[in-house]
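Each remark here refers to the structure printed beneath this line.
For this depiction, one protein chain was excluded, whereas all remaining protein chains were kept in their positions.
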Amino acid sequence: AEKLRLLTWADYAPADIVAQFTKETGIEVEVTLSNNEEMISKLRATQGAGFDLVQPSQDRIAGPQQEFGIYKPIDLSKLKSDLFIASMLEATKKNTTLDGKVYGVPHIWGTDGLIVNTKAAPKVADYNDLCDAAIAGKSSFRAKRPALIAFAFANGMDPFASYKDAKAYAAMMDKVGAKLAECKKNVKFFWDGKDQLLNALRSGEVVAAMAWDTGGWKLSSENADIKFVAPKSGALGWVDTFAIPSKGRNDDAAYKWINFNMRPEIAAKIAASAGNFTASNGADKLMQGKLKDQFAESFPKAAIDNIKWYPAVPAGIEEIEGKVLDRLKAGS
Amino acid sequence: MNRPSIVWKLYIAAFYIFLFAPLLVVAIFAFNASPFPSPPWKGFTLEWFVGTGSVFGKPGVLKDPIWLTSIGNSFKIALPVAFLAVLIGTVNAWVLERAEFRGKTVLAMMMLWPLVIPGVVLGISILAFFSRVANGLEDALNADIDMLRPGLPLVILGQLSFILTIATLIIAARLRKFDRSLEEAALDLGASRARVLRTVTLPFLKPALFGAGLVALLMSFENFNTTLMLVGSDPPLPITMYGQMREGATPAINAVSLMLMLGVGGIASIFALTSKAEQ
Amino acid sequence: MKPAHRLTLFLLMAPAILWLGLLIILPHVEILILSFSQRVAPRVYEFGFGNYLEFFTEPLYWRTFARTAIMSIMVTVITLVLAFPIAMYIARVAQGRVKAMLLLLCLLPFWVSELVRTLGWMMLLRETGIISYLLRMTGLASQPVELLYNDGAVILGLVYGGLLFMIVPLANALESLEPSVVEAGFDLGGSRWTVLRRIVIPHAMPGIVAGSIIVFMLTVGNFATPVLLGGKNGLWFTEQIYAQFITRFNWPQGAAFGILLLLLSSAIVWAGLRLTRQSLGTTLRQA
Amino acid sequence: MSQSTDLDLVNVTKQFGTHAAVNNVTFSVARGEFFSILGPSGCGKTTLMRMIAGFENPTSGDIRIRDKSMIGVPANRRPVNMVFQSLALFPMMSVGENIAYGLTCRGVGRAEADERATRMLERVGLKGFGERRVTALSGGQRQRVAIARCLVLEPTLVLLDEPLGALDLKLREHMKIELKQLQGQFNTTFAYITHDQSEALVMSDRIAVMNQGRFEQVGSPRELYHNPATPFVASFVGETNRWQGDVASASNGAVTVRLSTGGMLHGRGGVSQGAALSFVRPEAVALAQDAAALSSLPNRFEGRVSAVLFDGAASSLLIETPGFDQPVRAVLPQAGPLAGIEVGEAVHLGWTADAMKVFAA
Partner (left out) sequence: MSQSTDLDLVNVTKQFGTHAAVNNVTFSVARGEFFSILGPSGCGKTTLMRMIAGFENPTSGDIRIRDKSMIGVPANRRPVNMVFQSLALFPMMSVGENIAYGLTCRGVGRAEADERATRMLERVGLKGFGERRVTALSGGQRQRVAIARCLVLEPTLVLLDEPLGALDLKLREHMKIELKQLQGQFNTTFAYITHDQSEALVMSDRIAVMNQGRFEQVGSPRELYHNPATPFVASFVGETNRWQGDVASASNGAVTVRLSTGGMLHGRGGVSQGAALSFVRPEAVALAQDAAALSSLPNRFEGRVSAVLFDGAASSLLIETPGFDQPVRAVLPQAGPLAGIEVGEAVHLGWTADAMKVFAA
């Protein structure tokens, strides 16, 4: 049978959705789970072969494309653009355009903020509070670029403004790195996988962490003390996309999958499975009230306005960040 | 010297407890009716083996396509690796023990070399090299050769690169013990060379061939470092386990681990029994 | 007869040549070449020592390197010390069935995936794990105790992983020591310590070296154990290689690290062999 | 015990499970004596020696060296040293280090130990071999190093467990004589075990013949050879003819034996009735071309040569003789009319009553 090889995040392709797709189209879907870095590195290793559809974040498309040429331009005519929230589609297209060609369309979006056990760590309201001695040994964040960006904002810098100026950016990152290094002794571990963090929060090994909103809301429903908090300096907004690898073998199926996924009723189900929001136009109406309520609780109007959306990452920036992160992990 | 002191015996006992503690813990908590593999004990369940996911939100190993496919992938890798390791290992052993040619010591040293290369380095070097070959072929032929990209074939080659050394050593060790006058005796009694090989040499090597096959199977099943760098869209068991462990383990991993232990234990006992029968 | 003979020989050697050539030598040549190419612009690379320079100028990298080397040596020594009495017992005290059992029991855990073993240690050591739980149950600790995510846990995991590879060559070497030689050592007036130092250890030297080399190699090249058991402070050099390849997409830098790791391990193995005057071939055969 | 004994074993027994490897053995070895224990494989020789050296503890009985009980004294504190069957040279040391090992264990300084080792090497005829690896020595040289390694410690007693077992025939012949000379030269007491009767006979002052954990007889080589006390000793020590029969009559030590195959034999022994074993040495069988020459002998027969086993001075004849179920073995005459005898020829044979020992079977 026809096959679609999908490289995506956990929960983005739940089994029942896959089954429904197969039923409708006769196309089988082979799902491989991954994260941004591994998605790109896999494609880099294969020069864009091995998968037919991938879902990196929108800021991770242009740079790697420029360096490695691992994606194929998207034929927008094959997509039903009215299925997308127009503003989000436009923003994503802009961020993923290289040499006039579009390489990604939006799928799921969400934010990075703080998950706080309000009983054990009532005072945590911003990223810097993770470094507070009161919760020594019980905080956590990922040793990845979102942490750098978040702490930059929390300490009054604007990293996105310096994207174009590598030197200034490097200097800024050094400062952030120093701040994080100081914070490190407070950290139980740098979390890696979502469930790993959630388990630690559940068990009380960790009481406050920088993490994705969905995780916080999931825990909230289990334990009312745990809340997702939009930090004072602003949550970080991300958008995961659909992109087609340069040597994908089944573009038709890929477009079919995208269109299928963006159908409001399907998108709603996926959003519920992932616990995030979708770029599908009209899906929010179908979504259960709970997620909306949680979003409303975590994001008062001001906080929504304060969300910092990632712009596309220019090539070279990640190298600067990478070194800072390495130092953070290695230094003691 | 031959009467061990009590301290020594205690040390031995402690050592074996130390050796098995982690495995026992893993095995026991495969049956814990809790979504996390940690104490306290919440009661006995088989949910993590055969559950459909209705109880803990995640299905048991035998119902979860992720685990099932990765177990399948492990076999898809291990069986060819074992087969090729035995086949090529036998030929290599023959070259090492029987052939006379200049540069033999160099070749023998080269065959040992993979053992002192870190697995990760082996992985990246093969990845980089085959990727260059694939790119070159792509430019030249305008066709992408999937086999040379990360994926099952490359994992098989990567594992083979060092498992072959082990297989060669095992078979060569046995071949070295072979008394060549047995072959001469068979010739002397009128057998043709092919017959000598079939009736005398191969039967003698059989335990080593079998042993090398099992060892290759086990090593392939548990290899992580090299595989990690070469895996494509079809991860074998260790890679999946690693992913799940970084995600925060559920007892499903314990269940898989227990199955793995039982499998390995089974193979090891077969091996022990056959080698005993051999004596 | 002669040309046919040479053809046969060539055919027999072909698999070995293909194996070593395609899977070992050329790939290493490739990463060597790769390690000398440095990026000047997107998709533009040129020859240079930049990747190595980077290693030496960035303390982070060489510190991780040194840390990995030193900890690996520590792990090797600890493993040797822990394994020696066990190997001694298996080789020289235990008899018949017991001996076979002890050896088989030693082997079993090590054929199970490294990840399973590491998982076991994680379950034992973590704050919500078994040991912490038991300590609280027995009243020895009032708070949950975190034993995971530190260098101690890494060393523990690595030692555990290396034990078998130490015990087997040691036991082999010790076993080949004739009992009467040991008895002669006592008979001529030697104390336990004298016999151990002057007879048993010198005899077991090939086994000690073989075991140490293997354990060192496995340790220095390990990835999963330090990653999973290690804390926020510890970075293993293989993680750097992994990071360069996977999260940084910087293959040339990763290749340079790979070459450096290869040099490190070869150098230490060579030094070990020189110090103990053993040869690689016989040593590995011992294992 | 008398003051001039170096070693005394008193009722020593060693049980392994229910099996008594050494069973109630008592003997003494005098100062300066070359004492051998001779017995077949598995009879308990090594076990006995290991108890003296201190590697096994006797189940019961006492072991005394120069009148001091050794029970509970560990091997490294006993004034005895052992030459092992496998020699057990230390392969990780040079020849010189091997010999100096025991001295350094005693706390003798490096320099002095080396010097004494060098001197000892000279005395055993291995001058200048100190730096060699032991693996680079010939069998006989290794042998001498093993002995030198013991002698340098000037032990009261040297134990030797089949030290010539690993050597080839010609070398063994040579080392037999050399070993005996060394013992005389150092004037040390040797306790030597072997399963080779020729070794024991040639070297020893006294021999104990051991069988199934017990001593059958202790005596000088000639005593054992000419006056065996038991059938086991008679057949184990030296080549012999052996026939089974029944006592026909007995008086005053003179015994007549009837073989089941008909022969009547006259010999001497302490048996008075029932089944009997008779032993005659091949060299005691007299041969003649005509019966008259043997008329003085009580045992006289006529037979036919079935095989000539020519082996130089050790040649023998097998003679098919009516009344006997196996051929009689006799020494091939080196001179005289019978020197050239061939297979199939008839011959007369006979022996004195004294030459035939009869034992109860």
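The letters A, B, C and D name the chains in turn, as written, and every chain counts its residues from 1.
Please note the rule applied: a residue touches a chain if its C-beta (ideal position, glycine included) is under 8 Å from a C-beta of that chain, and two chains touch if they have at least 3 such contacts.
Since the model is a prediction, treat every value here as computed from it, not as a measurement.
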- Item | Contacts of the hidden chain among displayed chains | B, D
- Note on the structure: Checked against the full complex, the residue among D:Ala136, D:Leu309 or D:Ala346 that touches the missing chain is D:Leu309
- Query: Among B:Phe20, B:Phe75, B:Trp113 or B:Phe204, which residue is in touch with the absent chain?
  - Reply: B:Phe204
- Of D:Gly61, D:Pro91, D:Gly219 or D:Pro282, which sits in contact with the chain we cannot see? D:Pro282
- Query: What residue numbers in chain D mark contact with the hidden partner chain?
  - Reply: 169, 177, 180, 196-198, 201-202, 221-222, 225, 237-239, 281-283, 307, 309-314, 331, 334
- Item | Contact footprint on chain B, counting only the chain that is left out | 179, 181-182, 184-192, 195, 199-200, 203-204
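Methods note: only the chains that are shown with their structure count from here on.
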- The chain pair joined by the most C-beta contacts is B-C
- Euclidean distance of C-alpha centroids - chain A vs chain D, Å: 91
- Task: State, to the nearest whole Å, the distance from the C-alpha centre of chain B to the C-alpha centre of chain D.
- Result: 58
- Message: Quick check: how many Å separate the C-alpha centres of chain B and chain C?
- Response: 17
- Note on the structure: Residues of chain B that touch two or more other chains sit at 36, 38, 127, 246
- Note on the structure: Within chain C, the set of residues that touch 2 or more other chains is 126, 128, 186, 245, 251
- Query: When you check every pair of chains, which ones turn out to touch?
  - Reply: A-B, A-C, B-C, C-D
